[in-house]
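One structure below.
One protein chain omitted, others in place.
Here is chain A:
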Amino acid sequence: MINSLFLINPSGEMFLEKHWKSVVSRSVCDYFLEAKEKALEPEDVPPVIHTPHHYLISIYRDKLFFLSVIQTEVPPLFVIEFLHRVAEMIQDYFGECSETVVKDHMVMVYELLEEMLDNGFPLATESNVLKEMIRPPTILRSVVNTLTGTSNVGDTLLTGQLSTIPWRRAGVRYTNNEAYFDVVEEIDAILDQSGTTVFAEIQGVVEACVKLSGMPDLTLSFMNPRLLDDVSFHPCVRYKLWESERVLSFIPPDGNFTLMTYHVNAQNLVAIPVYVKQSISFFECGSDGRLDVTVGPKQTMGKTVEGVMVTVHLPKTILSINLTATQGSYTYDNGTKLLVWDIGKLNPQKLPNLRGSLSLQAGAPKPEENPSLNIDLKIQQLAISGLKVNRLDMFGEKYKPFKGVKYITKAGKFQVLTITASINKYT
């Protein structure tokens, strides 16, 4: 299966390598580096590269390339999924996944990789199991380790693999037993010039943070499970009970995990929380243009819209801009032509507006392409689909846990198409 793994930074330096079978020379990465050179953006590097003797499957994530070397047929997604798990594992252990973090914890990352695969086949990928074998660093522990000379490797040998529930370790103890669930929904939408919805759908995810002692068996039920059109689960969820009773019944992993992701049927009308009035126009002759954008609340179910941010990729021929915002502040990077307007909270009484002039490079023709606005927003305490958690029951343990549910709605890929009108200066 997976022969080797190389971690490569954007400048092409291979700063970590791990081999699970015979060593593969790093020169194999040359094919990859070549493809990387060719691609304009790191995202454009093809994930699967075919070389004479090997196959290279890579992912680009957190400004790092995870490159795996394969010698025989294997489902490519198997490898891709695993590479993402590696990245998630690093994130989980060290708080972030970056070159410096990996370099700082080189030995530990190497040991983790050793445990994750055996002969190229995944052995332990559940973070609970891994954490039992190799403890993540904490400030306290690193102090203790320095003083006493002990280390991060678990003193007791792992037991997780041997329990019937691979994702949960035995003997978890908390003084405060808590279970929190965050229902996070993202609206993916494309609105056209007139504000009508071209495409909208809701993608949701239930993130859980469960800190409960022992072996709790939880049942989470929704008021309106019929809303959910398509779901995917953490392996702990019992499929059959979902099929028959539409409840999520599971023995949770310890700590943070994604319980389920779901999709709300696009046929149901999706409430669009904001509207955007905009016009970007250029004078037919001369090299000037105007930009005028107003954002206002639409269907917000009485909640405040926060964290509103408008991002525009302006046409390449723009020379400079001169705008004023009635609320919030804007930044503009002339190199990337990226205009970011950070509005913050939406006030329905006084709608934020950004307007001003754009000037084009001398002699450049009027841009024909319509820049689209990307909107970012956040609404606390609201799941825009209307999904509601009904109750959470715990079985199997005696204590009373503290339970909490939080709803958040965010903008996912939320785009507003614009019109570039041309105006005749003299009329």
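A few points about this structure:
Just so we're on the same page, a residue touches a chain if its C-beta (ideal position, glycine included) is under 8 Å from a C-beta of that chain, and two chains touch if they have at least 3 such contacts; residues count from 1.
Definition applied: contacts and distances are computed from a predicted model.
One chain of this complex is left out of the view, and of "AP-3 complex subunit beta", "IBH1-like N-terminal domain-containing protein", "RALBP1 associated Eps domain containing 2" or "Glutamyl-tRNA(Gln) amidotransferase subunit B, mitochondrial", the protein name its UniProt record gives is "AP-3 complex subunit beta".
Here one chain is not drawn; of A:81, A:96, A:178 or A:306, the residue touching it is A:81. Taking the complete complex into account, residues 1, 14-19, 21-23, 26, 39-41, 43-44, 46-48, 50, 55, 57-61, 70-78, 80-84, 103-104, 106-107, 109-111, 114, 118-119, 121-123, 125, 146, 149, 151-153, 155, 157-158, 161-166, 190, 199, 203, 217, 219, 229-235, 238-245, 247, 249, 251, 258, 261, 263, 266, 313, 316, 365, 368-370, 372, 395-396, 398, 413, 415, 417 of chain A touch the chain not shown.
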